[in-house]
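I have placed the structure first, in the form of structure tokens, so that the comments after it can refer back to it.
With one protein chain removed, the remaining protein chains of the complex are shown where they sit.
== chain A ==
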Amino acid sequence: MSKYYLNYLDELESEAIFVLREVWAQFDNPVILFSGGKDSILVTHLAKKAFYPAKIPFPLMHVDTGHNFPETIQFRDDIIKELGVQLIVGSVQESIDEGRVAEERGKNATRNALQITTLLDAIEANKIDCAIGGGRRDEEKARAKERFFSHRDDFGQWDPKNQRPELWNIFNGKHFEGEHFRAFPISNWTEMDVWNYIKRENIAIPSLYFAHEREVVWRQESWIPNSEFLVLEDHEEIVTKKIRFRTLGDITITGGIESDADTLEKIADEVSGMRQTERGNRSDDKRSESAMEDRKRQGYF
């Protein structure tokens, strides 16, 4: 007699598939927000499962800051080809050129916050009523209060104190013209769950996650990669280190960690022994205690 219960990874998978199918059923024009990071790759993999044997029935959307790792863009293009789905690109560079946003100045200038405008413009231009993201509640304290179906007003803003209650597995995606939703199928996954699942399913991820030799500079407690955008300060020095990235964002702000983990097994082992949160290496979250909450309220991922 078999045991009629699921282990937790299977239960998380089933929950995410359920959420993705609800999105498809309740919205006219959803997209997956695809950054090329492991979480959005995982969501895409789960979407493949949710609609098999049909293709993923909606496009992937990439908000391109222009400050990408080349490996990420290559990976994105490969996966689009493999899945046979449409790719929508929102370009931060275009937003800058059109005068919609202004480049940040100063030493730690990034295009991180500029993405919000580009993202909301792309959502509006493509009449998207639900953007599916790879956000997880364990990532950050503002995200701990996020719903599976998260309502955004017609300015794309999140009102954390006035969220729709979400009971059982009944999701309310009703919205008025101009409003949209964010949906988070992997809300209940932790970083460890993601790695264990990627390992189990043998999901392809960008080479950046695996240990490799790279030119880097030590800044804000992590190894920032050398790139055409890097402005060296007097005391800083470029060195070559064997590193890997725990999360992927813009090449300008994503810090690597020294590591020898060059297989999925080794990465999962390494992550299980980690004593720092993964966003600890992201300088965008170090700006203030409510940095993430403030960006989310305005419409960030």
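FYI, contacts are C-beta pairs under 8 Å (C-beta built on N, C-alpha and C of every residue); 3 or more make two chains touch, one makes a residue touch a chain; residues count from 1.
The working rule: contacts and distances are computed from a predicted model.
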*According to its UniProt entry, is the unseen chain "Putative ABC transport system ATP-binding protein", "Dehydrogenase/oxidase", "sulfate adenylyltransferase" or "High-affinity branched-chain amino acid ABC transporter permease LivM"?*
"sulfate adenylyltransferase"
*Looking at the whole complex, which of A:A109, A:A125, A:A144 or A:I238 touches the chain that is not displayed?*
A:A144
*Spell out, residue by residue, where the missing chain touches chain A.*
2-8, 10-15, 17-18, 21-22, 24-25, 48-55, 137-138, 141-142, 144-145, 160-161, 163-170, 172, 174-176, 187-188, 190, 192-193, 274-277, 280, 289-290, 293
